[in-house]
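In this view, the complex is presented without one of its protein chains, the others remaining in place.
Our next item is chain A:
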Amino acid sequence: MATDRIATKGRQLIQTHFRNRIAAYVKYKYMILLLLPGLIWYGVFFYAPLYGIQLAFKDFRIMDGITGSPWIGLDNFRTIFRASSDFSTILKNTVLISFYHILFGFPAPIILALLFNEIRFKVFKRITQTISYLPHFLSWVVLSGLLITILSPSSGIVNELIKALGFEPIYFLGDQRYFRFTLVISAIWKEVGWGTIIYLAALASVNPHLYEAAVVDGAGRWKQTWHITLPMIMPTIAIMFILRIGGILDAGFDQILNLYNPVVYEVADIIDTYIYRVGIGQLQYGITTAIGLFKNAIAITLVLGTNYIVKKLGQEGLI
């Protein structure tokens, strides 16, 4: 008897729930209509490609398509991780180039922001800041056009300078020894000014009384920077650093694809450029999808790990 009553009650609850739900959808029918194109778009352009990930476990044949191609288990991954494959080179290049970008490119905007922050002449400060943002708004296609001219071994201004100082001209874009260096410097050129904005915002919020107190205590400029400014912007630095680590397998696809050439493939081919070159260029869909899957798996792990750390540090996470 009692169970019957509970069952009836439960059914009623579920019915009311669905009725309310339907009523809500009817009430919001125009809203749902507005939302629908967006949901369909996300379904098609983000969720549908997930179906294609099965290519990582298939031997892709154009005639058979994604669904018809035969399953080959982990063969693609075995091929990738064979010692003789290109994968070890591209993984090494990716991590190394990314590491250099972080080592030199990460502190650069912090240092520049500290420099901008010290300048008292407002107009001058504005002009230099404005100039430093410019390369951020241009594509790597245009910027590499500029770089090719500037870095040309015979007529480029940089090599003119090097020659004037009595050294041999350098093939920045065609010499394996210098190519990664060129990547790091040119990436700093593009993004350092833009990168200062977030730190300048953090610097602007430092309480000026702290400096006054430090001056009373006899602290000089370096001591003020070291003991007040840096600790005060450290939370911003920490967040930016953690976010940067999350993207360690992104070593600058746009930049490299526009600057490199076969002579420097050995030191500059990264995961993304390899997937493009070999996947789309040589129709090796299976292997390159497997490499892409490997990269995405690591990226998701890093992003989730990062998110966890950010939350642990008491900041608002992404999810």
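Everything that follows uses one rule, which is that a residue touches a chain if its C-beta (ideal position, glycine included) is under 8 Å from a C-beta of that chain, and two chains touch if they have at least 3 such contacts; residues count from 1.
Going forward, contacts and distances are computed from a predicted model.
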| item | value |
| --- | --- |
| Omitted chain, identified by the protein name its UniProt record gives, among "Thiol-disulfide oxidoreductase ResA", "Carbohydrate ABC transporter permease", "Acyl-CoA dehydrogenase" or "Nitrous oxidase accessory protein" | "Carbohydrate ABC transporter permease" |
| Residue among A:Ala214, A:Val263 or A:Ile309 touching the omitted chain | A:Val263 |
| Touching residue (missing chain; options A:Leu96, A:Ile162, A:Ile198 or A:Ala214) | A:Ile198 |
| Which of A:Arg21, A:Arg61, A:Arg177 or A:Lys223 contacts the chain that the document leaves out | A:Arg21 |
| Per the touch definition above, residue among A:Leu74, A:Leu103 or A:Ile300 touching the missing chain | A:Ile300 |
| Residues in chain A touching the chain absent from view | 21, 24-25, 28, 30-35, 37-39, 41-42, 44-53, 55, 66, 112, 115-116, 118-121, 124-125, 127-128, 130-135, 137-139, 141-142, 144-150, 152-155, 157, 160, 171, 173-174, 189, 193, 197-198, 201, 221, 239, 243, 254, 257-259, 261-263, 272, 275-276, 279-280, 285, 288-289, 292-293, 295-296, 300, 303-304, 316, 318-319 |
